[in-house]
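Here is chain A:
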Amino acid sequence: MQYLIIILDESANSFCYYPNPNREAKLINLSLLKKAIFYAQKNGLSINFLLGKAKLPKEYLKEIDKVSHIFIMSQNHISDDVFDVFVSDLTLDDNLSETHSNSDSNIILRIDKSQIAELSSKVIALTGKFKRINITIQNIDLFTQKDFDIYAQELEKLSEVFENKINIIGDEECNVLSDRIVLEKMNNCDAGVKHITLAPNGKFYICPAFYYEDDNNSVGDLQNGINVKNQQLYHLSYAPICRVCDAYQCKRCVWLNRKTTLEVNTPSHEQCVVSHLERNTSKKMLIKIQKRGLQVQANEIPDIDYLDPFDKVNRWK
Partner candidate 1 sequence: MKTLVGKVTSEEKNEIQTLFERKNGLIELAKIIPPDNEAMYEKLVKDMGKTSTEFQKWWNTMAAKYQWKGIENGNWEIDFNDGSIFLVSK
Partner candidate 2 sequence: MTQIKENSGSWQEGMAKSITFIVTKDCQLACKYCYLVGKNEKERMPFDIAKKAIDYVLSNREMFNESSVIYDFIGGEPFLEIELIDKICDYLKEQMFILNHPWFNSYRFNFSTNGLLYNDPQVQKYLHKNRTHLSVGITIDGTKRKHDMNRVYKDGHGSYDDVVKNIPLWLEQFPGSGTKVTVGSADLPYIVESVMHLYSLGIKDVNINVVFEDIWKYGDDVLLEDQLLQLADIIIDKELYKDHACSFFSDFIGNPQDPVLDNQNWCGAGKMLSIDAEGNFYPCTRFAKYSLRSKPPIIIGNIHDGINTNLLRPFLTLDRCTQSTRECIECEIASGCAWCQGENYDAADTPTIFQRATAICKMHKARVHANNYYWSRLSRIMEKEELNKLRKESLRCNI
């Protein structure tokens, strides 16, 4: 385990694939927060704090300051005290050109599948404002062939912008295009392996999505520690499809996996295709960048004849 995610406020917006919980503000109990921070300190974990609508009282900030951390919060709840990773919902923030910028920070851009045709134009509006743009598409599991086609086109348009304007690495990153170029192995979310989430109720969850979906999904509490049953299934080596895959930038979201295939270690067809469209666009972009004579520390991305690695490992084919 490397870090802990602590949901400081019930109203914290989603920063990932799960839907916004749309809950009322309710801060975690201060004594729980103290115990959680102590737990992190004892176990050598850093902390990602999820903030919501509530302003953090000074005593909370004082406790938080004791441990290495970052804040993740929605632009709607932005405060001068706390700002590390900014989450923006495209559904909420139509005018991204007016977005509060910070070239030292990351932005997570959450976009619904119904809006992917606007993806490139929205992202272009953000270029130059942040160190890194993380695109997270909602409702991937509902993608149709038409959506795949649109997403491929949008990635193509985005890659033209990134490939001509910037040098990709060390300059400005966009997860769905630049990550695959620099990665040499899987860089998944690794919920349940590298990080675990503490909810305001004092219980641990694999990630915030599991908490907001059903608070009975807990995997332990602060008193008794973390107990993830079948924890091996969260590891890459126990994922038959993912362990043969080289779409290294894929988040391999275990919550989406469970939602779509009922198994945390098995991704849906849609998840795989989306990640491979990104992988293949990254490959094309890398070739173009190299043709421009730019030095990129990257391995060649091999040619493959599938968009879904399931085709490689289907044992009954």
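Basically, a residue touches a chain if its C-beta (ideal position, glycine included) is under 8 Å from a C-beta of that chain, and two chains touch if they have at least 3 such contacts; residues count from 1.
How were these picked? Simply put, all candidates are chains of the complex that A comes from, given by their letters.
None of these values were measured; they are calculated from a predicted model.
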Note = Touching chain A in this complex, from the list 1 or 2, is candidate 2
Ask   = What residues on chain A touch candidate 2, complex-wise?
value = 141, 229-230, 233, 238, 240-241, 260-270, 310, 313-316
